[in-house]
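Complex shown without one protein chain; remaining protein chains in place.
Letters are used for the chains, namely A, B, C and D, taken in the order the chains are written, and counting of residues starts over at 1 for each.
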Amino acid sequence: MRPSSPLIEVARLSHSYGDKEILKGLDLGIARGEVFALIGPTGAGKTTLLRIMDLLEIPSSGEIYFDGQRVPRSGKQRLAIRRRMSFIHQKPQVFNASVYDNVACGLNWRGEARNKIVAKVDCILETVGLEGYKNRNARTLSGGEAQRVALARSLVLQPEVLLLDEPTANLDPVSATKIEELLSTAARQRNTTMIMATHDMSQGQQLADRIGVLLDGRLVQTGNAGDIFRSPQSTEVAHFVGVENIIGGIVIANDEGVATISVGDDHHGIGIQAVSGCPAGQQVYACIRPEDVTLTPMLYQSSARNSFQARVTRVTYLGPLSRVEMDCGFRLIGLVTRISAEELNLQAGHELYATFKATAVHLMERKSRQ
Amino acid sequence: MRPSSPLIEVARLSHSYGDKEILKGLDLGIARGEVFALIGPTGAGKTTLLRIMDLLEIPSSGEIYFDGQRVPRSGKQRLAIRRRMSFIHQKPQVFNASVYDNVACGLNWRGEARNKIVAKVDCILETVGLEGYKNRNARTLSGGEAQRVALARSLVLQPEVLLLDEPTANLDPVSATKIEELLSTAARQRNTTMIMATHDMSQGQQLADRIGVLLDGRLVQTGNAGDIFRSPQSTEVAHFVGVENIIGGIVIANDEGVATISVGDDHHGIGIQAVSGCPAGQQVYACIRPEDVTLTPMLYQSSARNSFQARVTRVTYLGPLSRVEMDCGFRLIGLVTRISAEELNLQAGHELYATFKATAVHLMERKSRQ
Amino acid sequence: RPPALKVATTSSLYDTGLWEYLEPKFEDKYGTKLHIFYAGTGIALEYGKRGDVDAVVIHDKPREEQFVAEGYGVERVPFAYNYFLIVGPSGDRAGIKGLCAEDAFSKLMETGSGDFVCRGDDSGTHAKEKAIWQAAGFGYEAVQQAGAWYIETGRTMGPTLLMANEKNAYTLTDNGTFLAYRSDLDLVPIVETGAVLLNVYSVIAINPERHPETNVEMANDLVYFLISPEIQGLIGNYGVAEYGVPLFMPCAGQEPEE
Amino acid sequence: MELIVSFDPEVMEITARTLRIAGTSCLLASLISLPLGSLVHFRRFRGKRVLVNIIQTLFSVPTVVIGLLVFVLLSRTGPLGDLDILFTPAAMVIGQMILITPILLGLTISALSGVGKEVVETATSLGASGFQLALLSLKEARYAVVAALILGFGRAISELGIAMMVGGNIRGFTRVMTTAISLATTKGELELALALGMLLLLLALVINIALNRLQQR
Partner (left out) sequence: MELIVSFDPEVMEITARTLRIAGTSCLLASLISLPLGSLVHFRRFRGKRVLVNIIQTLFSVPTVVIGLLVFVLLSRTGPLGDLDILFTPAAMVIGQMILITPILLGLTISALSGVGKEVVETATSLGASGFQLALLSLKEARYAVVAALILGFGRAISELGIAMMVGGNIRGFTRVMTTAISLATTKGELELALALGMLLLLLALVINIALNRLQQR
């Protein structure tokens, strides 16, 4: 027994399928009640990690600790531990039985009393909006309905740990929001620990206490949403979390924690200011999230330190937002509301001013060989 | 043969499973080369409609026309027609065979020459980013990889019609963008007709020439993205497409096409102005998309006709955006960039001004019984 | 399970229905069950050797004598007999009608002008056939290799008759089975007389010294039952009603004269 | 003809005995095969492939050979001679179990192989124990499992070699449909044999319909 250890922890975890190493020495501990989001491109190993945590797969090497105890590689204890968790798989698979039987099965398997089961199932079906589906064969449900059955089936167990693999991938935004609310309620009210793999960045951001970025089998960065989205530690992470501006340059001065970086294709004199301790002479990447860029028709006096004249090269619409590509001597992408875009009459060729704060610039060291 | 008819058309299409009517008399025609997005909440019948269009299911009643010809309810011709289409199912199902065999099967079935098949498969695998996976058993792929196999398998057939059911549900944003580009390239270069069911509003908006909203088995509205997202024809559609402000009121005056609507809990004197021909006395809903609401610290003089003093009641963060709930005498929700939110120092209790244009207000008649 | 007397019997005897006829009479008389197994001669003797039955009833004198000599059986008690006969197609292609059995076989062998179906199963009938070949002066191996006309089927009597019928061939059969099958057959008796064709059925109780667990009293009851005058009379009349002639001649424990 | 057959008291008795013996052996064999087959399917172990090959090989054991083996075992002088059950229905049940257990075992494994890996993993995640997992999988594969049971029962009810060899075809005690048919054939009563055959099929039909009902629930 290791005192005050995380509820679930993996150490030096590696896993291979055949010759292919999928997970490469992960260390990760998740505290009781924590909501942890695992993000990463497809094929990164998210599902594999969740499967190992749910004790479905035995890792090639490394250890898993649950509630302070080392999980053995075989034996009855694994079932006991697994019953304290519940895993909602990426492709929700329903059993060829009624919706009721699907949702009740976990409780049945735990030997719960029948009348309790009936009450619990009724309650959870209502919660996920499937009242009246009780006697339907689950195989005939629509994609979203099946996903909700899968959710209900896990939630009804009130597990200590909930492992979720893309829990809302098949749901429309309205239903997805409902489910997210359901999950965060569970997390708060029952102190459920949650580990979710998700492609939906905003879901990760909203629900998670902490986010881990899995790239190519390595957990390259963990931290809260702010860390991950604003201070990525590598260009790969930056790229993945939607930092569209990754501008190479060199620090030419550092004045009391405000660095000036020379950027641009031929480095002739465009300087970006960033709040950073980076010393002069350091090769860096300056990372700026597109939504941190504001556009104004005139040079706009504000606390933002960086303001550049820009020529719009392309505008694309993404729902309520417009993505504006600009040339300011370097390539800059901004994200503004559609209404601002209309007011500014944004279109290719248009000239305007792009502004971002020195605090919005995140500097990343750049290996010199690059 | 009906001249200049749509490539694919359904007429008075209804479908039931048992007693349950899933599709209720749809009429829809899709022109050659058109990209049509089908949106709607889960269980609305999107998959059912696509299945019927792919001739997998025989509708309870109604007709399907393909390329001007009535599709018979049985017989060889159905196969011939089906081979001109390709359907990417919601839950991509790969065959228990190598990735190559999975992607090649459609071509094999069409009797294509072996060397051509090899070349085509190699090419498409590269396009979807699965080069090097050729000999892997497809059952061992990750969720996203499997989805790309499913896409490749359909795209390699270069069908005239591509039916897509949530084509990017299992993909991370970067991969999803790649696939979307792939699809729009296919649509442009090969004039492929596409019908896609999607929960991703921005996907629908970006790729589709036309959008249809399916609610509870009825195609309640079709139109371009602007129509659907800005001028929903019912509160249900409005709600579904993310019009968060649906404000009940009554037109008290109409002055040369600018209507004034009295709103607010007790109707004492709050007036919204909208560009509309709606006559005085009409009960209406005023619909305002949250991203059309701008927030300013001072009363801001602009062409926008509506400006209200507002008290912030709640702020939530959605990725690059902040959702602001306000009380202006009526409840108003605004969506601003996170940077504006920070600049405005938005937090509950804060007072500011909310502004939206008269053109951003869409009026919907309100049945008097309500 | 009530005690039962277990008897292994040769199929040709069972197929005539004689056992079904006698069984209830025995059971009534001794108030016990009689369990009859029909089997080939070889397996019937094997049952006996292993002590799985209490008595055997077969028709292969040399092997019976050997069985008793080896100490498995108490005593060989003949209780009925009839005759084998050579049957064949009514046209009698080989022209053996009127010959004695040995000469008939010689002619078949020498001319090869008629097919002959052999049981080939080491049954009593097969043993008799081999004995006739022997008497006719042929080694059995030579017969087996004589040509396609000599067909070894390896089956019981009934099916062998059916095959001979299908192939328009000759075969050696016991009288009882032939009569039982007669209605399904086009075959007719060709050779029916001669001492060599004598077919004796005997009963042997298993030696209790070998297998103390066998039921020797009941086995003895069966022996006495079979040679009792009353039953001998019934055996002598069995089949008269159906076929017009008796299927068996009683011989009351005595070896019938050849 | 058939009517006569089916109302004859001896035929009725033989029919009942046939059903009883085949039913018992099928039941016992499935009680062994369903759990054991699940175990083989779900457990990973060395030599599993070999085991499956051996099980499948046992599909080919002729009934005479099983009959012979059981006979040698149960015969007075055999290792189990003291049981004194040779030539009884119990011995026939044992023989038929030996016959159909490999078949049920093999078909159970092959039925379970049709259940998707995802279904199995989902159940495991939901906390199914090994036993519960097996039960669920058998339910998911119920069509194939019931087909296997029907086949096993059919094999038991239609086999001759064992019934003959270890049952002994004793009238009123171990005579079953197939041995009765065989006897009728040897006696040259071909029509009776065929009529009994039809009766057997009729029985099988009734049983199958009942078992299929079970599966469709």
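Everything below uses one rule, namely that a residue touches a chain if its C-beta (ideal position, glycine included) is under 8 Å from a C-beta of that chain, and two chains touch if they have at least 3 such contacts.
For clarity, every value in this text was computed on a predicted model and none was experimentally measured.
For the omitted chain, the shown partners it touches in the full complex are B, C, D. Across B:46, B:89 or B:289, the single residue that touches the chain missing here is B:89. Checked against the full complex, the one of B:9, B:54 or B:292 touching the unshown chain is B:54. Shown as candidates are C:15, C:121 or C:221; the residue that touches the absent chain is C:121. Contact between chain C and the unshown chain involves residues 39-46, 120-123, 144, 151-156, 159, 162-163, 165-167.
Residues of chain D that touch the chain left out of the display are 49, 52-54, 56-65, 68-69, 71-72, 103, 106-107, 109-111, 113-116, 141, 143-144, 147-148, 150-151, 153-155, 157-161, 165, 177-178, 181-182, 185, 190, 193-194, 197, 200-201, 203-205, 208-209, 212. Residue-level contact of chain B with the missing chain is found at 51, 54, 56, 79, 82-83, 85-87, 89, 91-93, 95-97, 105-106, 109-110, 150, 153-154, 157, 163.
As a convention for this text, only the chains that are shown with their structure count from here on.
Centroids of chain B and chain D (each the mean of its C-alpha atoms) stand 58 Å apart. Those residues of chain C in touch with two or more other chains do not exist in this structure. Within chain A, contacts with two or more other chains are made by residues 91.
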